[in-house]
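Just dropping this structure here.
The complex is shown incomplete by one protein chain, all other protein chains being positioned as in the whole.
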Amino acid sequence: MDDYRQDTLEKLSQRLLAFARERDWEQFHAPKNLALSLMIEAAELGEHFQWQDSPASETLSEVQRHEVSLEMADVFIYLLRLAQRLDIDLLAATLEKIEHNESRYPADKVRGDSRKYNQY
Amino acid sequence: MDDYRQDTLEKLSQRLLAFARERDWEQFHAPKNLALSLMIEAAELGEHFQWQDSPASETLSEVQRHEVSLEMADVFIYLLRLAQRLDIDLLAATLEKIEHNESRYPADKVRGDSRKYNQY
Amino acid sequence: MDDYRQDTLEKLSQRLLAFARERDWEQFHAPKNLALSLMIEAAELGEHFQWQDSPASETLSEVQRHEVSLEMADVFIYLLRLAQRLDIDLLAATLEKIEHNESRYPADKVRGDSRKYNQY
Partner (left out) sequence: MDDYRQDTLEKLSQRLLAFARERDWEQFHAPKNLALSLMIEAAELGEHFQWQDSPASETLSEVQRHEVSLEMADVFIYLLRLAQRLDIDLLAATLEKIEHNESRYPADKVRGDSRKYNQY
């Protein structure tokens, strides 16, 4: 089953690589440019939440939710492209980071504590 | 098999939700805050490429590649959390966006053309 | 008096240029790298507001306000460096943009209207 888990990201990544190769765009996709692009797309995502208070950001209209989902897709696309270009296993790295967070923030010590949460 | 494809992201997302709930951190994870957090993590990723020329960014040391992979994990974690909070199907949105890009950028018209690439 | 107005930014800019030259760092300060650095410093500024609701962000402790002021200084430093490298008159550009905004958003039409404010 682990093979299947990796499968999705690998398939998406291959499709994005084929997309770039068909357009001869691999020459533009240096890791630095992809990281910068990811930052730019993250900011376009943030733009949807620019002037709201945080609680209001829970209730998006269907139109907004769709727009937000496509901005998130852009972030994901650059993340997958960057992983592919740097030969990084995004899933393995994410599991490593989650495990690190689980041991770094023991539930009993940090529960509901925004100050502690703020300090990393 | 499509069930399995969705499976990975869904499992990761559930694990991240449990992590937040156990720490009573869901109160901090308003979509606006998660989008801002994603932007911040994207910038920490970008920091690894701050002073290099783009071609040099291809060749990271093993230590740098590992650090970069963990920054990418942070971006991915906030992306999954945001999708979960907004009830967005990240995989479906990504496929929609890829299909949109494939029709918006016909290979024959944009091949190797950085000017066209620059204009969106 | 206009000479004096320009004076401050020009003096800061000259001091930053001298700082970079003395360290032979001009080679790293290509406009692309400075723009990326500005984005990174902007994110470090944003980190101070990551988990608060917007209203709470009004009331920083003295320590936080000092830290925030130094992050803002970093943004300003890269902004001045970029202006110097691209031979851009930041003050003139800012006045042009303010005038543009004043005509683009007539007070009578947009007063208190967050929807309109949201749409640019």
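We just call them A, B and C in the order they show up, numbering each chain from 1.
Following the convention adopted for this analysis, a residue touches a chain if its C-beta (ideal position, glycine included) is under 8 Å from a C-beta of that chain, and two chains touch if they have at least 3 such contacts.
All values reported here derive from a predicted model rather than from experimental measurement.
Only one residue in the set A:Ser37, A:Ser69 or A:Thr94 touches the chain that does not appear here, and it is A:Ser37. Listed here are the chain A residues that touch the chain not shown: 28, 30, 33, 36-37, 39-40, 42-44, 46-47, 49-51, 53.
Panel shows chain C; residues 1, 4-9, 11-12, 15-16, 19, 22-25, 27-28, 30-33, 35-36, 38-39, 42-43, 45-46, 48-49, 52-58, 60, 65, 68-70, 72-77, 79, 82-83, 85-86, 88-94, 96-98, 100-102, 105, 107, 110-112, 114, 117 of it touch the chain omitted from the view.
Even with one chain removed from view, chain B keeps its contact list with that chain: residues 36, 39, 50-55, 114, 117-118.
Methods note: only the chains that are shown with their structure count from here on.
Chains compared, chain B against chain C: the Cα-based superposition rotates one onto the other by 180 degrees, nearest 5. Computed centre separation for the pair chain A/chain B is 2 angstrom, with centres defined by C-alpha atoms. Chain C has its Cα centroid 27 Å from the Cα centroid of chain A. In chain A, the residues that reach two or more other chains under the touch definition are 36, 39, 52-55, 114, 117.
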